[in-house]
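Complex shown without one protein chain; remaining protein chains in place.
And now, subunit A:
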């Protein structure tokens, strides 16, 4: 029978918990640091482009296309296409993904995933042209094509995210008297958020890239620069368009990462 000289907490075997407060603080800081590099790269790229643009001697055609107002209009069109398509994708694919993981529709999910897979496997340019011959040229058709193309990652990640939730947690929720909807909104969706959002980010980056094809069916956007550059053999236009699309994609990807970082549920 001894008198211990140490003063550990009562119930020592069980109080050996992870000091998660400090650990997660550290992880948080590291996460933000990683997030900080990407916008710096984008800014540097933009700056380099602006410097080149101000100092370059341009032909009349080039100057018309690369005028600040024209550039701003193309970029705005491009963003509008991306955002419109993204909003529609979110509004369609997330609810569909949820529905396909519920008991009544679960058997249908391989079928729907198959269709979505085909949509993405089809060459984007083919999808654009086929839709245009059917629906006509313009903004609306472009958005439809983009939605078809970008729905898959969101749909699949919504389903994977929901299926990845430990079924015992769902049972625990139901077992304590939560309704199916309450379990979905308070347990399943919050836990699936990281996976769903990473699908959304993938879709956004896809959209920015694919929206360059809009120019072929009169949808506008930064693709116009690239297309004009190719047809008129004007490298300055071609490269400007490509660089701006790349910077836009990086910026959108970064925004997605920030949202993911902020929306990640605490405690995971």
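Here, a residue touches a chain if its C-beta (ideal position, glycine included) is under 8 Å from a C-beta of that chain, and two chains touch if they have at least 3 such contacts; residues count from 1.
Everything that follows uses one rule, which is that contacts and distances are computed from a predicted model.
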Hidden subunit of the complex - UniProt protein name among "Pitrilysin family protein", "Fe-S cluster assembly ATPase SufC", "Molybdopterin dehydrogenase" or "ABC-type quaternary amine transporter": "ABC-type quaternary amine transporter"
Identified contact with the non-displayed chain, of A:117, A:133, A:179 or A:231: A:179
Contacts of subunit A with the absent chain, listed as residue ranges: 1-18, 20-21, 168-169, 171-179, 182, 186-187, 190-191, 265-268
